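Take a look at chain A:
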Amino acid sequence: MNRRAFGKTALSSLALMAAAPRLALAADWDAVLAEARGQTVYWHAWGGDTKINDFIAFIGAEAKARHGVTLEHVKLASTADAVARVLAERDAGQTTGGAVDLIWINGENFAAMKAEGLLHGPFATDLPNWPLVDTQGKPATVTDFTLPTEGFESPWAMAQFVFEYDSAKLPAPPRSIAELAAWILANPGRFTYPQPPDYLGLTFLKQVLYGVLPDAAILQAPVDAATYDTAVAPLWALLDAIHPALWREAKAFPENEPALGQLLADGETLISFAFNPGRASAEIAAGHLPDTVRTFVLDGGTIGNASFVAIPFNAAHQAGAQVIANLILDPAIQAAAQDPATLGFQTVLNLAALAPEDRARFDALQLGLATLSPADLGPVLLEPHASWMGKVAEDWAGRYGVAP
Partner candidate 1 sequence: MSGLQIDALQIDRAGIAMARLTAHIPRGQVLSVMGPSGSGKSTLLAALIGALPPEFTVTGRVSLNGRAVMGLATQDRRIGLLYQDDVLFPHLSVAQNLGFGLRAGGSKAERMARIDSMLARIGLAGYGPRDPATLSGGQRARVALARTLLAEPEALLLDEPFARLDQALRAQIRELVFALAKDLPVILVTHDPEDARAAGGPVVDPMGSPLAL
Partner candidate 2 sequence: MSLTVRPLALAPWALGLGLALPIAAGLAGTLAPALTGGGFQSLVDWPGLPRAMALSLGTGLVSTILSLAITALLIGCLHDTRGFSMLRRALSPLLSLPHAAAALGLAFLIAPSGWIARALSPWATGWTDPPDLLILNDPMGLALTAGLVTKEVPFLLLIALSVLPQTDAPRRAEIAAGLGYGRAMGFALATFPALYRSLRLPVFAVLAYGMTNVDMALILGPSLPPPLAVQVADWMADPRLARLPTAAAGAVVQLALVVAAIALWLGAERLAAPLVPGLALRGWRGRVLDAPMAALARASGLTIALGLGAGMAGLTLWSFAGLWPFPAALPDSLTLKTWAKAAPDLTATSLTTLAIALAASLAALALTLATLEAETRRGRPLRLEGLIYLPLILPQIAFLPGLQVLALVLGAKGSAATVAAAHLVFVLPYVWLSLAPAFRAWDDRIGLTAAAMGASPGRIFWRLRLPMLLAPLLTALAVGIAVSVGQYLPSLMLGGGRVETLTTEAVALASGGNRRLIGAVALMQMALPALGFGLAVALPRLAFANRRALLAERRAP
C-alpha cells in the first residue's frame, strides 16, 4: 500500500479506520528496531562546530539508551567528503557494507547524490515520527533547493538567514541590501562573507540576489543560459562596488560560518550573519560573544531552508540509520535542538500536531537575548534552484577567486 498517502490521511482520520494498517506499519518498524539494535551507525556530519558536535553526541546517548544503537559522529571538514566517499565506494564496486550510514546533507550534495542514484530510499515518509513534520507550514522540509525530497532525505532542523551585529557599536543596523552596501562603503574593513563555494558565503550571495533582482521569481527555475548574464549583472555590480571596502579589501575571506563568527567575536567585523537565528544567543550564553550582540533580518525577508539526513544506497547499517533519523524527529530531541543553550536550531515539527506535554517543552524554551521571536523573523524566502548556486559559485571563482 501507499504508506506515504496513508501517513497523511492518518493525521486527519479516525484512529479506528487506521488501526489495522497502523499495526502493519508498527510491525515493520519493530523489525527495523530489532535489526538496528546493536548496530553502530556512522553519521558523517560536518564537525566544525562544537555545539553541533555535542548535540550529535547527545542524540547518540539517547539512541543508545532508547534503542541500543551506537552512534559514531564522523566529523567532516566538508559534507562533500562523505559524498566523494560513497562515490569512490560505488566506483570500486562496493554496493553493500559501505562506510557511510547517515549523512547530514542538503542542497547541492543531495541533488548530486540523488542524480547519481547514491541514496537509499524513499525511507523518510515511513518513519513513525514523519506525521509530526510540518510539511505544510514549512515547505522547505520536503523541497530542498526546489528539488522535491521524495522521501530520500529526512529533515531535522530548520535554518534561517539572520544578520548579527553589536548593538553597542552600531545602534541602527541596515534593513535592506542597498542599505547594507551603503553601510559597508561608509565603514570599510568591517564586513565580509565566507569564501564561496562555502555554503554560508553562497547563501549571502543568494540573499544579495533577492535584494538586487527586479524579479526574484526566476530563481525558482533552473538557470536559463540565455538570460543568466543579464540577470546576475546587478549582483556583480554590487560586489564590485563593495569588495574594496570589505575586510582585508576582499583579498582574503573567512572560510566558513564559525570563522565568520570568530571575526565578530574578535571585533574585526561589526556586522556578521549566520544561517541560524539562535546562534548569537547561544554564543553569548557560552561567553564567546559580548551580551550586546543582537540579530536582524531584512525587510523583504531572508532565506530559509531545512537540514536533512540521508542514507547512502550501500550503507552498512540502514536500519540503525533509520532509527537515528526517526529519533531526531522526536519532540523531546527537537525541543532540545531549539533550546539556545544547546543548539538554537528551529524545529521542523508542526507544533499544533504535538501532544500537549510535547508542546509544553517548546513553550518553556527561553529564546535568548539576541534571538528574534518567530514573528520578528519575518518571511522565509525559498532557496533558489541549485543550478543558480553552481553557476554563481563558478563565476565568483572566475571573477574574485584569483587575486589581482
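Basis for inclusion: all candidates are chains of the complex that A comes from, given by their letters.
Here is the rule we use: contacts are C-beta pairs under 8 Å (C-beta built on N, C-alpha and C of every residue); 3 or more make two chains touch, one makes a residue touch a chain; residues count from 1.
Quick caveat, the model's predicted, so the values are computed rather than measured.
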item: In-complex contact of chain A, chosen from 1 or 2; value: 2
item: Chain A residues touching candidate 2 - in the complex, by the definition given at the top; value: 42, 44, 47-50, 53-54, 57, 72, 74-85, 87-89, 91-94, 97, 99-100, 108-109, 112, 116, 188-190, 195, 247-249, 251-256, 258-259, 261-263, 266-268, 287-288, 290, 390, 397-398, 400-403
